[in-house]
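Of the protein chains in this complex, one is absent; all others appear in place.
Moving on to chain A:
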């Protein structure tokens, strides 16, 4: 176990070199975790206390899709782990989990994920996000894997806090301006689509996300199209 701890630290230290963006760092953590836990993949979503999603990362494209799924569906082990501040360990998505997450489970199974283990990234009262570990086969994490996964979560939190205390983190003024612009446009698009649908903000947000997911397009681009009135959503269309 100590060997594993050391190996984990070394891997994370190597990926936390100055100039590495938080996104790249988290991706490295996901890859390392997937390998060490004989998982098919892993994903991390940073979240604020009110559940809004921030930076996310995944070990591979399929895991990124599955990680994204919870935010499209608005439900899943990650959401629950974040809300309850406890790990949510689902050794077999095929066994009854569908009644808990009726939208998420069939879609995850379709993407080939059979087991999901979600670990909160938190320290004291502060919640930073969630680490999700995905497996293609059913079955629990073993007696050595579970503590290792928890250790991964702890080390990730430490590394994130260290990065945050360093004011020089690869900050980029242009990307900030672009991100805030995209953020503002996404919210504006939600307001517009809400009126187009005659529904709620939640419905509008879900429709936009579902559209982006189905069309395999970036949410930012879809929002720009809505703002520019190149794309609209109507009540009677599904």
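Please note the rule applied: a contact is a pair of C-beta atoms (placed from the backbone, for glycine too) under 8 Å apart; a residue touches a chain by one contact, two chains touch by 3 or more; residues count from 1.
Heads up, the rule we're going with is that contacts and distances are computed from a predicted model.
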| item | value |
| --- | --- |
| Undepicted complex member, UniProt protein name, chosen from "Peptide/nickel transport system ATP-binding protein", "Molybdopterin synthase sulfur carrier subunit", "ANTAR domain-containing protein" or "Sarcosine oxidase subunit delta" | "ANTAR domain-containing protein" |
| Among A:8, A:33, A:56 or A:107, the residue in touch with the chain that has been omitted | A:56 |
| Absent chain, residues of chain A that touch it | 21-24, 26, 46, 48-50, 52-57, 125-126, 163-165, 167, 169-185, 187-196, 201, 218-220, 227 |
